[in-house]
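Partial view: only certain chains, each at its native spot in the assembly.
In this document, chain identifiers A, B and C correspond to the written order of the chains, with residue numbering beginning at 1 in each.
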Amino acid sequence: MITVKKVVLDVLKPHKPNGLEFATLLSEKCPESLINLSVSAVDENTESVVLVIEGDSLEYERILATIQEMGGSVHSIDEVEVLNSSEHRDTD
Amino acid sequence: MITVKKVVLDVLKPHKPNGLEFATLLSEKCPESLINLSVSAVDENTESVVLVIEGDSLEYERILATIQEMGGSVHSIDEVEVLNSSEHRDTD
Amino acid sequence: MITVKKVVLDVLKPHKPNGLEFATLLSEKCPESLINLSVSAVDENTESVVLVIEGDSLEYERILATIQEMGGSVHSIDEVEVLNSSEHRDTD
């Protein structure tokens, strides 16, 4: 089974929702995940953040849609990690 | 369940209360937490500190209110970590 | 038995498929592998990515063919790791 274990995204977001709210709302759409958001640059109306999302099985389309609903846009996919493993896991 | 595990804040605070008192008062509002405060810059009347707050389940609103009661202001949320996990925990 | 455990490739790819799709499609051809793709440079029509592919027993010809099917080209093999071990493994 192929699962996405990690995605690192460069995201431009408005100041609202703030980083904590942004990460929390995103987390609600990513069961069994750990999300780290760190601010890389701040402008008058926007801020650039690096999102490191790690999880048992990430759904990128859902992540993308949630970011856009909050007014953010994905500038680039900086890193992805994909596992192909035949070992069964009960976390999905 | 979604829990906030880590918040890194850039905070401007007056010299009084000093860093130790500041961190201790904040700690009283954060059960099961570890707070690290380090000074990044010192001015005549104020100092900039980086607060790294890690815990089982952090309440940001309470943290923010406590900082403001002590005369501090949050300049930016530099990093947050949010966990979405179905495993039950008895620490909350 | 000799097995290829790791290959690091410098690959030029079109923007489509994006990094996540690219790594996922590649992963389908690499049983028991972990693929990490990170973007090193971005141009108008292409992007350079570093692919780190680790696995129990990698098949390079299959990896190469899959990259080419997706419009990518291997610029260089930057690193390889090859194991010669007499210990039996049941993962193949």
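One rule holds in what follows: contacts are C-beta pairs under 8 Å (C-beta built on N, C-alpha and C of every residue); 3 or more make two chains touch, one makes a residue touch a chain.
None of the values given here were measured: they were computed from a predicted structure.
Q: In this structure file, how many copies does the full complex comprise, given 3 in place?
A: Copy number for the complete assembly, per this file: 7.
Rule of thumb we're sticking to: only the chains that are shown with their structure count from here on.
Q: List the centre-to-centre spacing of chain B and chain C in whole Å, with centres computed as mean CA coordinates.
A: Measuring from centre to centre gives 42 Å for this pair.
Q: Could you give the separation in Å between the centres of chain A and chain B, each centre being the mean of its C-alpha atoms?
A: 23
Q: What are the residues of chain B that contact at least two other chains?
A: Residues: none.
Q: Provide the residue numbers of chain A that touch chain C in the complex, in ascending order.
A: 2, 4-5, 7-8, 60, 76-86
Q: If we count contacts the way the header does, which residues on chain C are in touch with chain A in the complex?
A: The contact residues of chain C facing chain A are 18-20, 23-24, 26-28, 30-39, 42.
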